[in-house]
Every structure is written in C-alpha cells, then in structure tokens.
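Missing here is one protein chain; the remaining ones are kept as they sit in the complex.
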C-alpha cells in the first residue's frame, strides 16, 4: 500500500488534513477576501456575531472585523509554526545526527549542550528570549525555534544511533564510503519518518506557544494573530465572549488537525506498528 | 557505596552544569534592553540623570560587565544568590517565599495529570477501538490542543463567576485568620482550578503515552506467556503490561517534573498565584537581574535534582538497571 | 460614622517597595500613602489642608514658609515625631526623590526652631511651592531609623515606620499587603477602618472578577481595563467617582521626535494632530472617560486656557500638510506604553488614523524596561506617555518643554527635544512670578505658542474612575484620592 492510501484509511487524519488545508487556503486568500487588512475599524465596537451583515463574527473592542482578524491570524499562526519548526529542525537534526553518528566526545558535548537548553523551562526561556530580542515576528519565531530544537536533537540522535547499528551501515563502511556520505545518504534517509511525525506535532506546539506569548503581551503588535485576539479580548471576556471564543476555537481546531495528521503520518509511516482499533 | 559515589559524582557534575548555566544566563539577561536602574527610576514617576547614575552605582551596574560577572559567580560559589534592589530583599528570601506556592500548585497538577493520565490511558487501551477509547482519546486530544490560558479563563468564568463554587484566583483567603486544618482546606479550595487547568495538558500527554505504551507492551512475548498461564486479562494488564508500560511514562514525567518550577507562568498569572513563575516574569519586566538569575538557577537545580530522582525511581521499577547484566 | 471593618483594595502592579522616601511610583504611593504622611494634603480644588502641619504661614514676599506641626504625634514604633524629622527628611529626599530635589532647588535652608515648628527659607519666590508637600511629594521619614545608615539597604525598609493612620503588618509577596489601624493616631476617632488589604492580582480580567465576587471592594483607577468599567459600575450597590486625581491630572500624549525623521517637521506634527480622531479614542478606548486636551496644560490644572489653535479630526487638512512638506512615505515607529490592553488598543487606533492619511506606521514593542530605554535614549519616532501635572504648570508641565530639560537617560523630561529659547525664558519667569494674574497671562502665551508648534501630540486628559461598593463612605476626600484618602473612609455595616 502506498503511503497515501495508508494515510487515507485513517478517517481522523483525513479530517485533520481537510481542516489544515482549509486553514491554509483561508490564510492564502486573506488579502483577497479582506483587502484592507484586519486592523481597519469598520463598524461600531462590540457588535454581536450574526447581527450585522458582512460581519458574521461581529466586531472587536475597536470595531474591527473579527472574521478578518481570524483569517489574517491564520497566516501568522501557520507561518510561525512552520518557520520555527523548520528552524528547529535545522538546528536539531544536524546536531542530533552528529551526536548519534560519531558518539564519544562529540555525543557528550552535543548532549551537554542540549541538556543545557532543557534545564531552563521552555516557556520561561521563550519569554526571556522574546523580551531580549523585543517582540516581533522574527524574534518570536526564533525564540520558539530555540526552545523547540532539543527534543528534535534527542530524537534524531536516538534514531541515528539505532540506524547506525544496522548492518547496511557497516556494509557501507566496508565499501569505503566517507562518514559524511554514510550519514547523509544511508543513515538520515532512514530516520525521516519519525522526524516528519515529530515535525507535524512541533508545528502544533509552536502555534500554541506563539499564542501563549501573544497572550502575555509578547506578540508582534503589527501582526494580527489568534493569541493576540484572545489576549486582547480577555479583559472583555465577560461582556464579549465571542472575541476570545472564535480565535480559541481556531487554535484548538488547527492544533487538533495537526495532531491528527501527525498521528496519521505516524501510523502510515510505521506500518510495522500494528494499528489497533482505528477505523 | 558505589551508588553513593556515583550520586556524589553526579551532583558534582550537576554543580558544574549549574555554574555554566548561571554564566550563560547572566549574559542572556544582560543582553536585554534596559537595566534595573532605568526601570526603577522610570517607575518613580520622576527621575533625573543623577538619580539613575546613583542607582547604577548602588547596584554595581556601573562596573564593566566582566567584573559584574565575576562578582556574581563569586557570590554563587558561596551560595549567595545576591540582592534584589528592586524588591529590597535577598533573592534567596524572595524565592523561598514564593517556592512553596509554586510547588504546591505544580506538584498537585503533576500528580493529578500523572495519575489521571495513566488511569485514562490504561482504560483507553483496555477498550481499544471501542467507544470508551474514542471518547478518552478524543477528549485528551482536545485538552492537548486547547491553549492553557484559554482553558483557565473559561474555568474561572464557569466555576468561579457563574457558579460561584470555587475562588477564581489567589492562594488563600486573605486575612481570614485561618490556621492549621482550616487553612489547608482554604488553600485546597484555591488550588483546585489552577491545578486542574495546569494539569489538563499534561494529563493528555500522559494519557496518550500510557495508551500507546500499553498497546506496545501488550504485543510483547511475555504477555503471551502470561496468557498461556491462564491469567485473567485484568491481572495481566495490571501486573505485566502496566508495569512495563510505565517505564517511558516515568522518563517523561521526570522531564516534566523538572520543568515544574518555572513552567507555570501562565497559570500563575491568570490565577494570581503568588509563585516563582510570576516572580520571574515580573522581575524580567523590571530587569531585576539577580532575581531572574536566581529563579533560573533554582529551576535548573530542580531539573537536575528531578533527573536524579527519575533515575532512582526508574531503578526501583526496573531491576535491570543497577545490577550487573 | 461607623468604626471597624475590613477593606480589600487592588494594587496594581505590585509595588517594588513600601518605603515612600525611596520609591515613589504609583502603587507605592497608594499603599505607603496610608503609612507615611506629608506636611499637607490638598482637597479636590487643590487647596492646601492640614496634615502633619496643623497650620502654616507664607511670608508676603514668598521667601519664608513656616509650618506648625501637630503635637503628640508618634511614629508607629512609639518614638515621638518632631520638627527634626522634617529637617532630616529634606536631606533624605535630596538623595532619593527627583521631584523633591527639583522643587527644593529653590530653597535656601530648612530650620527647626523648636520641636513643633519648621521654617523654610527660599532663595527666590516660587509660586507652586505650596503644592509640594503632600505625602508623595514629600513624605516625612523617621530620622531615628535612617540617620547614619545606608538608606537603600536599611533593613527597616521591609517594615516601614510612618506616622500615618495605618500601620504596616505583613506583605505576602505576590499576594497582598496588610495594613492595620494605627490606634495611636493623633487625630481622635480616626481612622475608622480596622484592616486594609491591598491585593495583588496581576491579570486585569481577574481583578474584575475579584470585584464582582466581592472579594475586593475598591478598584482604584486603572485597575480594570476601561471596557469593564461600564459593566462593573452598572452592578447593584456599586458606585464610581472620577474624583481624586485632580492633583495629578494625568495628561496623555505622544512624544514626537523633534530631532530627526519626518516628525522633525512641524507640518508633519500638525498633520498628525489633524489625522488623529481623539474623540473616537476617548469614546471607544476610554469608554467615554476623560477630556480631549487643547494643549500641554490640563483643564484641571491651574493656569489652563482653551484660547489656543485647535486641531479637530480633519484628515483632509492632514493630507494637505503632508503634501505641502512632500512627505516621502518614510514609515514612523509608534511606541505604545506597556501598561496594558488600553494602551495597546490606543496605539492601534493611532496607527489606523495615521495610515488613513498616508503615514506608514510600525508599532514598536517593548516591555517597561524597553520602553524606558527607548524613550530615555530618544530611540523612537512617536512614543506614548502620560504624566502628572501636580496642580501647577511649573511643577508638572514645564519639565517637558524647556531646553534645559533635554537630557538623555530619563523618560520624564523634554524627551521630544523641543527647543524654543523665547518660551524657556517665559517658563522661568512664570515660575517665580508671585502675581497670579501675571502668571496666567504668561502661561496663556506659552500655551498658544506651544500648541502652534505641536512638539508632542496631546491625546487625552485621562480620567481614572475609582469603582467601589457604595457602603464605603468618604472614600475619596482629597486631590490625590486613594493615596491618602483612607484616613477618613468608613464602612457602613
């Protein structure tokens, strides 16, 4: 069975994929749908959802279109999630690969370095980094990447270690291939499945992290994001529930979708794990 | 004997790690824009150059950075975490004052999440593929995907404001004059909401992990052996599968337990819980260098201590570790 | 009037310390204002009232101030209070209190001819001097505790000793500060309330909840975001008042960097004024509280005039001005004040207004430390701020517009870099002019000129409503409101 057909048998994962694609499409077409951007004050503040034409989700504290904010927020969440994950992979994969492949003092150094980042609680470190770099889309993305790479490094290290022990790697050594060649062509390709699975979950975590930072007021003030919307709305949560409700639902849905996709990928990429009890 | 020796060695290594962490954190914090003098002066509502210069001199911030670093490292080596000029108290006192609240909160959340997570994971794995399983995994996934602060806000709205069952914030009833048992009950009431919201996410994590681990262990040969003995399924699950399935959960729990001290910033903020996380966050905004560094150091120490504890627990569960193979 | 009871108030953020002589930020003043006292208080019309001083005289020529102190006053630790403490205080504050230092730069000497009399001799007459004696401007500190010690690290800072109506009991960091009634207070029958709890609740929404659930019964101005004010005040048994801020008259504006960038051009600054829809912000962001200012002086402050150039919301006019100066579209950075959602929304509204007339805006972000750093080092194009006026232009306004106040490192002076030598002279003359009518004339002229130049964009005379349960009586009786008002407050049981 092909990867796709294995994936497609998992209904939850397909649902996740559909949701994610919908979010991506909305994000892509945001400027078409709302050419004036999410910040424009279009109506009276605090309009209740479904009471005004053209403003199905109502307006916020300044009379901005909540729907527009939600859709523009998708761009930010996805962007931060993807870019920070890619960055974390760029740090974690090489480090973990070298540590796992060479072992010995390389491993020792790399793992001490990794441990180091793990001794400061994730979220606290992210807060400090954003505060130091001053909140902006770039600094938030970088900070999230910096706090999320250690698990990647550990995973890649473990995978590389186990693959390196396989006999075909010995065979490649005997063929006189260089270490780099062996690592990049023989070992790493065989570790991609767990990395892909982890990456899909990391995107979800990054989205949550971004929203938490925004909630604490450490977001980029020029950018409409879901965390910003909730953070901005929490003071009016009693009188205007919808302002924090919809972005909250958006986060939950997106993160949920990514998780479902991750699990689906996990099942599809590791067919030897007998999947039980999922239709 | 040998164990005591290795633990000692490990503690020594931990101490060196801590020192390195302190140095790195030092540079990290000093890289942030602004300094405590400017913040203090800024908050004063009026300040002039002289005042800021005075404050800098008083805090030792007028010295070159490396001198400040040496002073700091020197202090740490004598177990002195320094003085918070902003709060006018030794950092250690500030931290010790806040630590109990944080530990109560995070440890409660930790145990709730661990016990409930494992219990649900076991329940789900026992009925894998059935409705109960879908219900548990679905709910867990939902908890997993819900931002913590949002859950916290909603919980306060419902249980505190609408229903009035539980206090919505704070650590205890202020000025109640409660003592002893009454006070404990009072704190417990305040604890429920924050501990639950903090615990939900990790509960989901443990649940998923336990379930996956249980299913995996169930495939192993020795489970078949147990079935061949004619043992009842419940006994097999409890005695054979669960114990083995717990090993990865313990590893994860150890990792998480270490992060407890500094990991509750959001919860402490939303619930006005007077803990370390908030101290860190507020000190950061005020560039109260010594306090932030102190908090980081204490939490790093916690991580290391919990790593050692995890190893010990692991050893208790798994006899293979620690014996001659 | 009834004695007894307990009052829970919000204090936000948690004060860094309670020793009012060392720390004078808002939260400290609010709590420590019950512990320490000044020589005088001011009513809501800003007229001086007795406090530690039961009476006072000012010499005709304005060169001598004589204060007669209350008798039988003791510090909270039982030590008798005397004029020596006042003399010591003037030395203590020289080192630790910038605003005091500025006001007392006009003072020649301070003497204590006897235990209950203090005489201040001036170098020159200084009109606003009589406004500089409340607890925040000049808190009287105990000589017997601080003399000869390092003030900043004195252990007693943790357990402040004052003469005020309430005594310090306990500070549970991150949670609450507990004060209790001073039974030996020198005014018989005062105070009425037994215990005060200042509660620390870091999240604005939780503070609103705390008030709703009755856990706290006083929300000082700014404790909850403006959007919640309406809902809370509409609850049964809840009262609110805008009184108690007259002395401070908080005045909000944006510093426009006069030195460089598009904001260095006067036409650009005027265009900004025309572009801003300040009424909208007042109505939406501030929920209708406050007044749109006409210029640098608040309408609550003495010597105010509205006879100045006007800047109504007029985008067309703004565009004209921008076209005239050939604005090239250089983006400007707007630095909001990191004090919560209101200020953030405000910056967003400003950004929208400016972008409507074609000014490209990036909102800069910074936490409190970063904001201090950026404004103090002039690294901004437009920066939000608000400052107190202390009842007199010479105390609270001049510092923001005179050239001698252009100093890097402080966010409280002429940060925008406005220089106008003509006006500088007039500011100086007005401060030491004994005749109030002449002062008014001078300040009118100053205001007209400054409003024409638009060194900063004045946004709002802020009004912070205090929200409280109606059974609390006499809560706000002075021009600094809650900061020293609890002396007279009582709770109807």
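Letters A, B and C mark the chains as written, and numbering starts fresh at 1 in each.
Everything that follows uses one rule, which is that a residue touches a chain if its C-beta (ideal position, glycine included) is under 8 Å from a C-beta of that chain, and two chains touch if they have at least 3 such contacts.
As a convention for this text, contacts and distances are computed from a predicted model.
Enquirer: For the chain that is missing from this picture, which UniProt protein name fits: "Glutathione import ATP-binding protein GsiA", "Arginine N-succinyltransferase", "Amino acid/amide ABC transporter membrane protein 1 (HAAT family)" or "Dihydroorotate dehydrogenase B (NAD(+)), electron transfer subunit"?
Expert: Per the UniProt record, the undisplayed chain of the complex is "Glutathione import ATP-binding protein GsiA".
Enquirer: The chain left out here touches which displayed chains?
Expert: By the stated touch criterion, the chain not on view contacts A, B.
Enquirer: Per the definition of touch given earlier, which of B:35, B:133, B:288 or B:311 contacts the omitted chain?
Expert: Considering all chains, including the one not shown, the answer is B:311.
Enquirer: Going by the contact rule already stated, which one of A:43, A:190 or A:222 would touch the omitted chain in the full complex?
Expert: Reading the full complex, the residue touching the unseen chain is A:190.
Enquirer: Give me the subunit A residues in contact with the hidden chain, please.
Expert: Where subunit A meets the chain not shown: residues 166-168, 170-178, 181, 186, 189-190, 274, 276.
Enquirer: Which parts of subunit B face the unshown chain closely enough to count as touching?
Expert: Subunit B touches the chain not shown through residues 2-3, 6-7, 10, 220-222, 224-232, 235, 239-240, 243-244, 311, 315, 317-325.
Definition applied: only the chains that are shown with their structure count from here on.
Enquirer: Moving step by step between touching chains, how few steps can get you from subunit A to subunit C?
Expert: The fewest steps needed to get from subunit A to subunit C is 1.
Enquirer: Please work out which of A-B and B-C is bridged by more C-beta pairs in contact, and write that pair.
Expert: Of A-B and B-C, more C-beta pairs in contact link B-C.
Enquirer: Comparing chain centres built from Cα atoms against the global Cα centre, which chain wins on proximity?
Expert: Per-chain C-alpha centroids compared to the overall one single out B.
Enquirer: Report the chain whose CA-based centre is farthest from the CA-based centre of subunit B.
Expert: C
Enquirer: How many Å are there between the centre of subunit A and the centre of subunit C, using C-alpha atoms for each centre?
Expert: Here subunit A and subunit C have centroids separated by 45 Å.
Enquirer: Could you please state the distance in Å, as a whole number, between where the Cα atoms of subunit A are centred and where those of subunit B are centred?
Expert: Centre-to-centre distance between subunit A and subunit B: 23 Å.
Enquirer: Take the average of all CA coordinates in subunit B, do the same for subunit C, and state the distance between these two points in whole angstrom.
Expert: About 39 Å, centre to centre.
Enquirer: What are the residue numbers in subunit B that touch two or more other chains?
Expert: Each of 32-33, 153, 161, 269, 284-285 in subunit B touches at least two other chains.
Enquirer: Please list all residues of subunit C that touch 2 or more other chains.
Expert: Residues 203, 205, 338, 366-367, 370.
Enquirer: Looking at the complex, which residues from subunit A come into contact with subunit B?
Expert: Interface residues on subunit A, with respect to subunit B: 112, 115-116, 118-124, 127-129, 131-132, 134, 204, 208, 211-212, 215-216, 227, 230, 234, 237-238, 244, 248, 251-253, 255-256, 259-260, 273-274, 276-279.
Enquirer: Which residues of subunit B touch subunit C in their complex?
Expert: Residues 32-36, 38-52, 54, 58, 83, 85-89, 94, 97-98, 101, 153, 156, 160-161, 164, 167-171, 174-175, 269-275, 278-279, 282, 284-287.
Enquirer: Enumerate the contact residues on subunit B facing subunit A in the complex.
Expert: 17, 20-21, 24-25, 28-29, 31-33, 128-130, 133, 141-142, 144-150, 153, 157, 161, 215-216, 219, 255, 258-259, 261-263, 265-266, 269, 277, 280-281, 284-285, 292, 296, 299-300, 303-304
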